[in-house]
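With one protein chain removed, the remaining protein chains of the complex are shown where they sit.
Moving on to subunit A:
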Amino acid sequence: MRYAYKKKIIYCVVIVITLIILLHPDMNARQSYEYIEKDDIIHSLHEATNDNFTSTAILDCDYYDIIHDETTLSISLVDGDLVEGHRIKEGGEYAPSYCKPKYSTAIIVPYRDRAEQLRGFLVYMHTYFHRQHIHYRIYVVEQVDSRPFNRAKLMNIGAVAAMKAGYPCLILHDVDLLPLRPANLYACTERPRHMSSSINKFRFVLPYLNLFGGVIAIVSKQFKAINGMSNEFYGMGGEDDDLFSRLQANNLKLCRFQPETSRYHLVSTKAERKTNQRKKVLSFTKERMAADGLSSLKYTEVATVLHPLFTHIMVDL
C-alpha cells in the first residue's frame, strides 16, 4: 500500500507543477485590468479645443450621456452610405453646430492599398463621431513608395500635420479597427490612453498588460515630449512596444477605459493577419529615443488633397 501512496503523491505533485507552469500570468491573457471608472472619465479628460476653431453655438456640449451610452453600433454600417446633410467640411472636419464642443481631436490613419476598407472605415467613423459631439478631423497618411509599410513613420507625419493645424489631441488609429461602443469617447485623457483594449479578434481580452497598439489617444504635447514614434520600423510589428518604452522613459503611465466600453471590431484582412506575439526588433534605448522620432523625421510629401471625408497626405518615405 505504501507504494500506491507514493505513486499517488508523485502524480499529484506532477499535476500541481504543470498547473502552476501553465497558469502563470505571463502565459495567459488578461480579462480585466486597471481602468478608469465611468464616473471618473469626465474629470480625467484633457479639455482643449483647436486654437483655430471657433464655435458659434452658445451651449456647451454635454458628454455625460455619451459616456453612459450602452448601445453598440452595427458593423453593417461599413457597407452603407453616409446620411444626407452630414455637414462634414472638406478634409473630413466636423463639429456639432447645436453645441460647443469641449474637445478637438485629430484622427491619424496610416494607410496603403486598401481602398474598399478605407471607404468603409470613413463611413463608419463619421457616423460614429456624429454621436460624440466632438470637433475632429480625419487625416489619412498614405505611403506611396514600394518599401515595406512603416506604420510608425506615417503616424509621425500625420501627427506633425495635425499639430501644425493646431489639434491638441491625437488619436493614432489603425484602418482595420472599428470602435463598437459610442461610449468610447474620442478625446484625450490626461494620461496616454490605449483605446482598443478589447478587440474581437483577440477574444475581447487584453493579450498583455503593456500592449499599446491599435488605437492610441495621446495629447499632442506628450507626443512631442516623447519625440513621437520611431521611424525605423519597416514592416509590421514592434513599433507599439517601442512607443510604450518611450512613454515609460518619460514617466507617462498609460490608462484605459473599461473592457465593455473599449470593444473594437477588427476587419479581417486575408493577406496579412495580426499576430500579437511579443517581438523585439529594435531594442529601446533613451539615446535612440532622442535621435529617432519627430526630430529626425525626413520624407517627401507627394501631395495633400482635401477629400470630402478626409485629408489625404501622400508621402514617399
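Please note the rule applied: a residue touches a chain if its C-beta (ideal position, glycine included) is under 8 Å from a C-beta of that chain, and two chains touch if they have at least 3 such contacts; residues count from 1.
By definition in this document, contacts and distances are computed from a predicted model.
Protein name for the hidden chain, per its UniProt entry and selected from "AP complex subunit sigma", "Palmitoyltransferase", "Ras-related protein Rab-7a" or "Eukaryotic translation initiation factor 3 subunit I": "Palmitoyltransferase".
Remark: the omitted chain is touched by one listed residue; of A:Arg30, A:Arg131 or A:Arg288 this is A:Arg30.
Although one chain is hidden here, its contacts on subunit A can still be listed: residues 15, 19, 22-23, 25, 27-31, 200-205, 207-208, 266, 268-271, 273, 275-277.
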